[in-house]
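Shown here: the complex without one of its protein chains, the others still in place.
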Amino acid sequence: MMLRILSSEFLKIRKKLIWLLVAAGPIGVVALQAVNYGVRYDYLVAGKETAKLWSGLIGNVSMLALPALMVGLALVASMTAGIEHQMNAWKLTLALPVRKRQVFAGKFLLTALLLLISCTLLVPLTVALGLALGFDGPIPYGDLLTNAYYPYLAAMPFIALQAWLSVTMANQTLPLTIGIVGMIVSMFAGGRFPDWVPYKWPQLVNASHEPLYSVTAGVALGLVVFVAGMAEFVRKDVK
Amino acid sequence: MMRMFRSEWMKIRRSVVWLLVAVSPLIAALFGLFAAKKGGDFPWLEALSLMSVLHAMLFLPLLTGVYAAMICRYEHTGGGWKAMLAMPVSRTQVYVVKFVIVMLMLAATQLLLLIVLLLVGFARGFSDPIPWRELASSFLGGWIACLPLAALQLFVSVAFQSFAAPLAVNVVLTLPNMLVVNSAKVGPYYPWAQPMLAMIPRDHYGFGAFNLPLETLFGVVLGSFCVFFVAGWAYFARKAV
Partner (left out) sequence: MEMSANQELILETNELTKKLGGKPVVKAVNMQIRRGDIYGFLGPNGAGKTTTIRMLLGLAKPTAGSIRIFGKDIRKMRLAILRKVGSLVEYPSYYGHLTATENLEAVRRLLGVPKSRIDEVLSIVRLTKEAKRPVRGFSLGMKQRLGIATALLGDPELLVLDEPTNGLDPAGIQEIRELIKSLPQTSGVTILISSHLLSEVEQMATRVGIISKGELIYEDSIHRLREQAQGRVRLGVSNPESAWRLLLSHGYPVGWENGRLTVAKADDRTVASIVARLVKQDFEVYRVEEETASLESIFLQMTGTEGSL
């Protein structure tokens, strides 16, 4: 049943701007770094060893990708839920023989999958930029994948939260404002907040220097928020 | 015209607009209270720089988008455009009123931030006299620098039915600020960086793109404002509702 719901969800976003956003996010991030490297080539590239070049590039891409992910998840969640809000289509879907739980899970999964696509695109795009800049030597695929997926997993509480808020509120002003505030808070959370603050997790910074702690915490809390959102959605009357 | 303002006011009065206006000043207040130093040669201007970095680099441009999307939301849901344009008002009036409302909300945000800054200053016991001239030019400058952003966001908000779509445009154009403001070459010509360039006190904290003559700044601001506003207005005048 979940597969059927997802296939229906993907059909509904056909020809929608969401796809443009999903692609524009990673492309924009890498393109900006391309300009950055182009303008400051001498400072960033000249005379450095290959490994440093790659790790520098990955770090620079992550620096922009994190806020893009944090605000992008709010936008994508709002757009996927907006399809139903705009045309008052919740009553259509929920009067069909599907569980409300599954409808909620469908919206969450759609949002999460679209963001996963965005994060995945970062990898080939970063590699392409590195090669275009003339970096040679072994491409550090491990680091590339880690930097694409760990922050994504650690941001899971926010994906679940935004999916919940966007689905539950017809007016998207509040969910999107919360998303924007979240992005800005997370950007400045790194050095200032204690480790337990979720806004810090996507940066994978913690006292034990173990990124997997942030990832685990993110996935766990993400699950909790998801279940809470689902419980609320199931109980609510449909407008 | 006055009546249209009142009708717009009715529409937003009961919404979350107050929360939006307060959000950035409140976060800036937290920053100011915890991070502002008491000492230093220019405590007021240092506090201003600290509090307005976040505000002017990201919040202000992004909020401009939220405000614009919000005042078009009522018209997009429930066929409000039709009802509004069927009244004896010209489209130009409608568009101008909407634009002015966005700018008023931005003014309210700026004013609230200024009040918060003063409160933080008193709370931390700054002994220097308040540098009114610098503060006024910073807050007013930041507000004026939002003109082109508000014009473009109103354009896309009128064009897209979805609430998130104009904001996506907004985010895509605002995020580069993080890189652009460090660049003396690109920064001065990038409209979305202008609020930051206008708000950060000059001379004391000048680096990267911040040292630039007012003429460039306002040339870029007013130039891009004219382009965006005319484009949006022309689109709206022809839009089928």
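As written, the chain order gives the labels A and B, with residue 1 at the start of each chain.
The rule we apply is simple: contacts are C-beta pairs under 8 Å (C-beta built on N, C-alpha and C of every residue); 3 or more make two chains touch, one makes a residue touch a chain.
Remember, predicted model here, so these are calculated numbers, not experimental data.
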Problem set entry | Neighbouring shown chains of the undisplayed chain, as defined at the top | A
Seminar exercise, completed: From A:Gly47, A:Pro97 or A:Pro194, the answer for touching the chain not displayed is A:Pro97
Exercise. Residue-wise, where is chain A in contact with the chain that is not depicted?
Worked result: 4-5, 7-8, 11-12, 14-16, 83, 86-99, 237-238
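In this section, only the chains that are shown with their structure count from here on.
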Exercise. When the centre of a chain is set as the mean of its C-alpha atoms, what distance in Å lies between chain A and chain B?
Worked result: 26
Exercise. In the complex formed with chain A, which residues of chain B make contact?
Worked result: 15-16, 19-20, 23, 27, 54, 58-59, 62-63, 66, 69-70, 73, 77, 160-165, 167-168, 171-172, 175-176, 178-179, 183, 185-186
For this session: Can you check the complex and tell me which residues of chain A touch chain B?
Result: 17, 21, 24, 28, 32, 35-36, 39, 63-64, 67-68, 71-72, 75, 78-79, 82, 86, 171-174, 176-177, 180-181, 183-185, 188
